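All protein chains of the complex are present and in place, except for one that has been dropped.
Labels run A, B and C following the written order; every chain starts at residue 1.
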Amino acid sequence: MSGTDDKATGVQAFVPTRRTVLVLGAAAASTVVTVRPALAQTAGSVLNCEIPVPGPHAGGNFIAQDGSLVAPGTAGAAPPLARPLRGEEVRNLLRTGATPAGVDPTSAQAYANYIRRLQAGMSGFTCYASLQMPR
Amino acid sequence: MRHRLSLQIGPVAFRIGSAWKAPLDALARLYASYPAPADGLADFTVRLEPEKPWRRFFRPSVAIQGDYILPDAAPLSLAHGLLAAEMGMNLQMALGQKRYLLLHAATVEKDGRALIMTGESGAGKSTLAALLGERGWRLMGDEFALLDMDNGKLLPFPRAISLKNGAIRVMEAQVPAARFGPRLTGTPKGEIRHLIPNAHAIERMQEAAIPALILFPRFGEAAAVRGVGAAEVFMRLTQASTNYVALGRRGFDALTRLVSTLPALAIDYPDTDTALGLVEDFRQELAA
Amino acid sequence: MRNAALLVRALRDPASVRDCDWSGLVSAARAEQLIGSLAFRMEGRAVPARVASIFEGARRDAAHARTQALWEAEMARRALAPLGVPAILLKGTAFHAAGLEASVGRSVGDLDILVPKASLDAVEAALVGAGWERMKEKGGYDDDYYRRWMHELPPLIHRTRDRMIDVHHTILPMTARPKPDAAALIADSVTLDNGLLVLSPADMIVHAAAHLLADGDLAGGLRNLWDIDRLLRQFAAADPDFWLTLSARAGQHGLARAVHRAARLANDLYDTPVPEAWRTWNGLDPLFRARMLARNGWGQESRKALRFAFYVRSHWLRMPPLMLARHLWIKATRPRASA
Partner (left out) sequence: MAGPVYIADEEAELTSVSLDGLCLLFHAPSGMTHIVATPAPEILAMLRSGPADAAELLRRLSAHYAFEGEAAAGALAARLEELESAGLVRRA
């Protein structure tokens, strides 16, 4: 369905022999995509996981609408959730915006954004990654 | 551990220990026709433990533990202990398997040529694999495809097929009741019932096959077929692999070889009969 | 397999391991993060085919861990190069960068670096500019706690590589009783051929011993002690005066007790050659030994009470009692249920 150049030619294969037009792209458009480990994603078979919002590393902090952590009591920010969210609740929240039971709907977006910003090493990340996963 | 069981599935042996008897009894029934590991050893260890010491008897809560663990995994109720054991084995594969390039995909084989099906949630690859397995194809696995990086072949990993919700009824209409595990209701993934692969699939679970076609099925749309470019296939498969990055150069070489030699198609299908028909057409085209 | 003695024996004397509880050995080694080291120790020896294949996978994993660790170090070096500040690699990354015996099969988690305390702000800003992000809200209690009392910045995590970096300014929390001489650690650091910096041999041992015995609760203790065994053997073989240097250096950092105990435990468990004068008897050593071995053949933690005792000890070592009480009070009364 598609061909492969000889590997031995390497990136030198991209130096042309005659003058062609090279499009350098807009300053903002990206030309490099890096493959990230999908390690946790396929652990999606273990969908029964939980995400504390926020994680224990940020215990007590409130969550701003953009998902960042702010000092407790900050106006307009959402308080920490009393219980971790289950995988399925998070999936529904992220896909359809459905608010999990017992969660204040006006804060749901802040929680969703917090979860979107999770990274490896943070509590809940493997669960979040698994929800991104096919299946 | 108080209760223990060893299982050999394809090239991989598991040792499962449990604080309770029931989950292992259910597991032993599901895998009764599989051979025990010939060497008595295990590639991976799974443990089903009480979440807290007192949760062995009081509101039993099964934590999934083992050689490799997922910190965010939530415990299951004892009634879902069989599911916990299955999840524990999946987890060991997803996090610990480094001998093969592991793809989150279903695979079936006919005439030595294997079909890899991978796709998003609800795409129906498990159901398609289960159905094909009843119609002359050999089921190699509904969950993980194992690619041997040395020779480019696929190894079978024919675990019990985890059927969910609607797929359970589809298969119950086609397969004798004796090949089903218990009906698990109210699990975090809805209703689940395991289907034991047929004898053919289990007898040949050490037999590799040459990959011939990659399919990205999608259920619920009007029937359509389109070719998928190799670079896109590459990207999608890296995201469907738990160990691609960890395998380094070997993984890169194996996956680029796979995507540049195999055709890949995205298929939309409104019902399973349409999908099965398309797959049969592809097979005949490839054989021609 | 009731405890990790088989794992320790396999590491110490691979030839002695023939018919054994192989699955138990593998599970215990995985749980103690020693599977890579064990796989290299057992390389070329007659083991069952399945175990050989597990070890082969572990050796490949170790190669990947090494690549990743050195790449993180290189990316941090690039980010900090414009500052002209010494950034010294610590722990596993340092072993790999220096190609030490201790790096063979060694897994590496976070990247740990040591910088002068006066440069902390500039280093943090440069890392944030190069794609690392704070995991804790700046100015929150945890963040504040780290900055006032810990020997490191709150951890940063890289936005695209998902790897953490711990930026240290000394090797023990400020609240711990020993006060290591951070300036001397930096002044005597060694520049490698590849331009990266590591601690001097004696300081590497002092840091490993401090990390093992004066800081945490001995979780992962067998691996850390294996590091110490490999380092002591290599350094003592290369320098006849090494033990004298080490003794003086441990005293200078106020860590003589930890270094001596680490040497005794390494000698006891891994047969590390240690001078006669260092092999004194200590009544608590058996407890440390038992705690190190508290892992069974299913990979489970055993000896719960002993583990708990060491956990309590770790807090005691880190903080004066009043401060500990305040810390626990704030952690306990946060406006949310525990995770």
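Keep in mind that, in the parts below, a contact is a pair of C-beta atoms (placed from the backbone, for glycine too) under 8 Å apart; a residue touches a chain by one contact, two chains touch by 3 or more.
Note that the structure is a prediction, hence the values are computed from the model and not measured.
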Item to check | Partners of the unshown chain among those that are drawn | outcome: A, B, C
Item to check | Residue among C:Ser16, C:Thr67, C:Thr191 or C:Asn282 that touches the chain left out of view | outcome: C:Thr67
Checklist outcome for this item: Touching the hidden chain, out of B:Ala79, B:Met235, B:Leu265 or B:Leu286, is B:Met235
Checklist outcome for this item: Considering the complete complex, of A:Val21, A:Ala75 or A:Ala101, the missing chain is touched by A:Val21
Next on the checklist: Tell me which of C:Pro48, C:Pro86, C:Gly131 or C:Gly220 is the one touching the absent chain.
Outcome noted: C:Gly131
Checklist outcome for this item: Had the left-out chain been drawn, it would touch chain C at residues 64, 67-68, 70-71, 74-75, 78, 81, 130-131, 160
Item to check | Interface with the undisplayed chain - residues on chain A | outcome: 2, 4-5, 7, 10-16, 19-28, 30-35
Checklist outcome for this item: Omitted-chain footprint on chain B covers residues 229-232, 234-235, 238, 244-245, 248-249, 252-253, 256, 259-260
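What we mean here is this: only the chains that are shown with their structure count from here on.
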Item to check | Intercentroid distance (Cα basis), chain C paired with chain A, Å | outcome: 30
Next on the checklist: So the centre of each chain is just the mean of its C-alpha atoms; given that, what is the distance between chain B and chain C in Å?
Outcome noted: 38
Item to check | chain B residues counted as touching two or more neighbouring chains | outcome: 246
Next on the checklist: For chain A, give me the residues that contact two or more of the other chains.
Outcome noted: 36-37, 123
Checklist entry - Residues of chain B touching chain C in their complex? => result 1, 13, 15, 17, 37, 39, 41-43, 45, 47, 49, 65-68, 96, 98-99, 246-248, 250
Checklist outcome for this item: Note: in the complex, chain B contacts chain A through residues 64, 70-74, 76, 87, 90-91, 94-95, 102, 104, 118-121, 123, 143, 187-189, 227-231, 235, 238-246, 256, 260, 262-264
Checklist entry - Which part of chain A faces chain B closely enough to touch in the complex? => result 1-4, 33, 35-51, 86-88, 123-127, 130, 133-135
